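A single protein chain has been omitted; all remaining protein chains appear in their positions.
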Amino acid sequence: MNGQGERIEVNSDQDVVRVRQLVRTVAVAVKLSLVDQTKLVTAASELARNTLVYGGGGTVEVTKVDNGRKPGIRIVFADQGPGIADLDMAFTDGYTTGNGLGLGLSGARRLVDEFDIVTAPGEGTSITVTKWCR
Amino acid sequence: MALTAEEAARFADLLEVNSDALVATWTDRVATTLRGRLSHAELQRQHSELRKAFQQALAGGAQTLADESAAELRAQLSDLSSTRARQGFSVTETAVSVFAFKEAVLGVLDQSGGGDALRDYVTLSAFVDEAALFTSDSYVRVREELIADQAEQLLELSTPVVKLWEGVVAVPLVGTLDSARAQVVMERLLQTLVDTGSPYAIIDITGVPAVDTQVAQHILKTVVAARLMGADCIISGIRPQIAQTIVALGIEFGDIATKASLADALRYVLGKAGQAKRLER
């Protein structure tokens, strides 16, 4: 029973805040623990900022999911930006092409249960993360 | 193999006409399996209720156990499994109560004779099997709930955070730490630091028999998280074997203070707190 998702266009700083608030609301609704809520919202904040800064804007879609045993949340971050050429580098702690700390991708991956990335140079980036209730 | 409406009605009659004989045979059979752990009278009561539920389901035209008219029967079966599960009966001992119903029915079918007896028996048997499977499923579910409850109670019981001194709290860890428990301890300790405004915490692991990489990582993360919040953690009660494991696993405790005993740790903390107070004056 994977429900209908809610979609937010990410084109500015305010939109990143709106993504955080939406993810928080849905996380509370599926009854994630406080620590898991915090981890998921933090990961969403990192990835939404990446969508904005590196992808040149895009969309974020938040969906309630259920794998039959427990509920969870799935978030898809999609952009039509330049894509990522070297994924291994992108996942290295401290590596950045911008002026961040280089913890966005690698850090966000540690904060969620499932992390999928589809990207190619010139073809944009799509990242799907899932967090399950314990 | 679902029952036809006609068969269901016929079986309902059969169960009604032979009710006493059925319950008697059924009870005898189950009593032998359970070897007196439930009284004869108790079993008899349960079985006559179940027989009634079977009879009513079939009379209501139930063709499979999932039908609406079998709702009462399903409720009875769940009740039976949850009581048995809580009383400590095994899953076999629970399911056999339902399977034995078939033997009882076979008895009354034989007496009523008729060439269709075998065919009837096989058809009804499928229905009873379904009921027995349902019983086992409920049994397993109840046991899982029990286990989850107990695990939670254990967590509650085993992770007290105590105030040792003004501004000093301690968690005496006892027993094996798994990842889930370590996480609970971590969260509770950090919350206590906030609630009491204590800048010092002592994690005492005297009662922990072994430490693996994961648990050590959890303790380390707690210490780092506490530091981020503005509190200092001291680890005390590291036993010789654990010290050896930690070194062998290559876990870096870095600049985290470790003390041999809780008393040493408290003395160390009070010394530091005193130093801070002197500076303030």
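Chains here go by letter, A and B, matching the order in which they are written, and residues are numbered from 1 within each.
The working rule: a contact is a pair of C-beta atoms (placed from the backbone, for glycine too) under 8 Å apart; a residue touches a chain by one contact, two chains touch by 3 or more.
By our rule, contacts and distances are computed from a predicted model.
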**Q.** Name under which UniProt lists the unshown chain, selected from "Potassium-transporting ATPase potassium-binding subunit", "Sortase", "Anti-sigma factor antagonist" or "Urea transport system permease protein"
**A.** "Anti-sigma factor antagonist"
Q | Sole residue of A:8, A:26 or A:111 that reaches the chain not shown, by the stated touch rule | A | A:111
**Q.** Per the touch definition above, residue among B:41, B:228 or B:248 touching the missing chain
**A.** B:228
Q.
Looking at the full complex, which residue from B:193, B:208 or B:242 touches the chain that isn't shown here?
A. B:193
(Q) Residue by residue, what part of subunit B touches the chain that was omitted? (A) 186-187, 190-191, 193-194, 197-200, 221, 224-232, 272-273, 275-276, 279-281
Q. Touching the missing chain, which residues of subunit A?
A. 13-14, 16-17, 20-21, 24, 34-35, 37-39, 41-42, 45-46, 49, 93, 100-101, 103-104, 106-108, 110-111
